[in-house]
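Have a look at the structure that comes next, please.
The complex is shown incomplete by one protein chain, all other protein chains being positioned as in the whole.
On to chain A.
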């Protein structure tokens, strides 16, 4: 399986902004290959980045029935009539205000850690590369199993 970065080959006559992007990606890859754990420190993931605004806007309100007798797990209060709530893609529901305050700080679901996309390109690359490594390892494991079982 080709690396995510191998697919990003860029031509000489590319736009300056693309070249800049490629440079960041290459720097990223260098750092990541060198020491993935420290890479996290370098770009400072003390807190995961906020969710992208456009992702937050895509969230839908749950139906009224879904709120009956349920509790928002951020503020721990029961939903009242006319309370505004939002549904995460993982189907966890929170008050609109509670959830938005949280997502402006961190991009994951407070209950199950499901991640929304962020606007932080470096963070997205980091996640992608972790995923690629995992699937490479899975492929090798599968290949090994099919050969020796």
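The rule is simple: a residue touches a chain if its C-beta (ideal position, glycine included) is under 8 Å from a C-beta of that chain, and two chains touch if they have at least 3 such contacts; residues count from 1.
Here is the rule we use: contacts and distances are computed from a predicted model.
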Undisplayed chain, where the name is taken from the UniProt record, one of "E2 ubiquitin-conjugating enzyme", "Actin-related protein 6", "Ubiquinone biosynthesis O-methyltransferase, mitochondrial" or "Cysteine-rich DPF motif domain-containing protein 1":
"E2 ubiquitin-conjugating enzyme"
Looking beyond the chains shown, say which of A:58, A:84 or A:105 touches the absent one.
A:105
Where chain A meets the chain that is not shown, the residues are 45-48, 73-77, 98, 101-102, 105-106, 108-111, 113
